[in-house]
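Next up is a structure, given as structure tokens.
Only one protein chain is missing from this complex, and each of the others stays in its spot.
Right, chain A next:
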Amino acid sequence: MPTYIALTYTADVDWSSPEQASEMAEYREFGAAARAVIRGGSALYPTATATTVRVSGGKGGDVLTTDGPYAETKEALTGFYLLECADLDEAVSTVAKMPAAWNGAVEVRPVIPL
């Protein structure tokens, strides 16, 4: 069965703050309902905690560390799930039940097995 990653893009919130408790509860509800296909996943701390790393000049070059996410967007990457589904239709119908799908957007990508 193919594995998909579902990247949740929503407002750049702090999931660990008490204000997010009710939404986190919705995610827990989703997690319980979709247990059969969820293989992993986590919420992420806000993009203010992000550090972007590049190595300039190719392999072995200088490490350039900058503050912030790779791409500055209104809706930020705020979490991810790993899902094992029969096909894209199952992945899409699963993801459609995530709060992020109605608060923001969810990008679904097949994972290359390593």
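Keep this in mind: a residue touches a chain if its C-beta (ideal position, glycine included) is under 8 Å from a C-beta of that chain, and two chains touch if they have at least 3 such contacts; residues count from 1.
The rule we apply is simple: contacts and distances are computed from a predicted model.
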| item | value |
| --- | --- |
| Listed names "Phosphonate transport system permease protein", "Respiratory-chain NADH dehydrogenase subunit 1", "Thiamin ABC transporter, substrate-binding component" or "RNA polymerase sigma-70 factor (ECF subfamily)", with the criterion being the UniProt name of the chain not displayed | "RNA polymerase sigma-70 factor (ECF subfamily)" |
| Residue touching the undisplayed chain, where the options are A:L7, A:A43, A:L77 or A:A91 | A:A91 |
| Residue numbers in chain A that touch the chain omitted from display | 2, 4, 85-89, 91-92, 108-110 |
